[in-house]
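All protein chains of the complex are present and in place, except for one that has been dropped.
Let's look at chain A:
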Amino acid sequence: MSQAWLSYDAAPPLRLPASFFAAGLLWLLALGCLLLPADMPTANRYHPQLVALTHALALGVLGNIMSGALLQMLAVASAVPASRAATLLLGIFLPWQAGTALLVGGFWFGFAPLALQAAAVLLCAAILRLAWHGLSGLAGSPARDASSRGMALALLALLITALLGLGLVLTLSGLLPLPLMPLLHSHVLWAAMGWLFLLLLAVSQTVIPMFLITPPYPAWMLSTGRAVLLLLLACSLALFFWPDQLWLTAGLLLIPVVLYAVQSWRLLRQSRRPADPLWWQWQGVMAWLLLGGVTAWLCSRWTEWPNLPLLAGLWWLGGVGLGATLAMLGKILPFLAWLHLKRLNPPRGLLPSTHGFLPESAQRRVRLLHQLWLLAGTLWCWQPGRFHGLFALSTLALAAYALWQGGKIARRYRAVQDAVSTAATH
């Protein structure tokens, strides 16, 4: 019998996922602050500021929220315990923040080699620790469901993304003689399709049917993740050996994206809880997934319009990634607060429901601000010089509102905790 099974109830303490979630929202605020002084006059995907902003969003915002949610989901759905929270915070959280800050700073200040090298080492260490925790835990877990298997694939893709990133930094620093562009495109593909899309695929197969009460995903969706990994390998080989054929393999990668989005839409239409704000948020995620996927594929064929890669990146990372993570945060955070307070055995009537921590109206406002942020971002991709102020302000507004709501949850949590302590002493 596995150790994971024996430690069945070893769900992480609240501070573990909450640290990642809070850091993710603070990075969103930092993204807005970085956008304010940005002075990229025209769209250029290789501009240092743009590369810095992309990594602030991908690693700082999405990477943090996805890692926190992954640790929680591994414990709850796959019996992978996270009882040694301090070790995980030390091994994953701290190097992740330091590495991201150094990477963003390194890019922002013109690809500073020392900062990038230090960042690559720290981020690889954090990702190795996360992947080891997840993959070794999953190997010993009795769980064999779609989400558990999908999370293993996503972690594998994250590891490959990190190694490709390390290769890129060493190549940029002149320490490795690798071909830069194939390495760069491979890194982007593994990050976007491997880590982000595969994790979305894994998590949604549990989350959509369970939270929105839909029929389950069909059995063939299980093999989609493995197919994506194989296609990613084919794409990387094409990039290194037959770069002219990239459009074909990239086109093949679009197939699982379209199949997943269409299937998800069909399930969402059959949902028995269409009034839940989460329903609209997932509808949006699927729309951005199709838009981002098609735009990214067009980038491999149509290089005349430099704004296109920016749009693909915004819609994929901001539309799909941020849309899905904000949607799930709206459900996970209030429930975790409720669950951890419940363990204190509060007197009946003292503990509010999840809506007492975050009402549905706040979740709807987050969705609205996110849509406005994407609109401002789309304008910025079209004319960066003209709309960067609008994009910066909308980023700050979204981050400030999300942080304010997060702060309200924390204050409510502490108030109930104090009330329980007071009730226990009387």
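Quick note on the criterion: a contact is a pair of C-beta atoms (placed from the backbone, for glycine too) under 8 Å apart; a residue touches a chain by one contact, two chains touch by 3 or more; residues count from 1.
Here is the rule we use: contacts and distances are computed from a predicted model.
Chain not shown in the complex: UniProt lists it as "Hemerythrin domain-containing protein", one of "Tetratricopeptide repeat protein", "DNA-binding NarL/FixJ family response regulator", "Multidrug ABC transporter permease" or "Hemerythrin domain-containing protein". Note that of A:Leu57, A:Ala77 or A:Leu289, the residue touching the chain absent from this view is A:Ala77. Across A:Thr354, A:Thr378 or A:Gln405, the residue that sits in touch with the chain not pictured is A:Thr354.
Not every partner is drawn; the one left out touches chain A at residues 1, 5-6, 8-9, 76-79, 141-145, 148, 206, 210-211, 213, 272-273, 275-276, 331, 335, 338-339, 342, 348, 352-356, 360.
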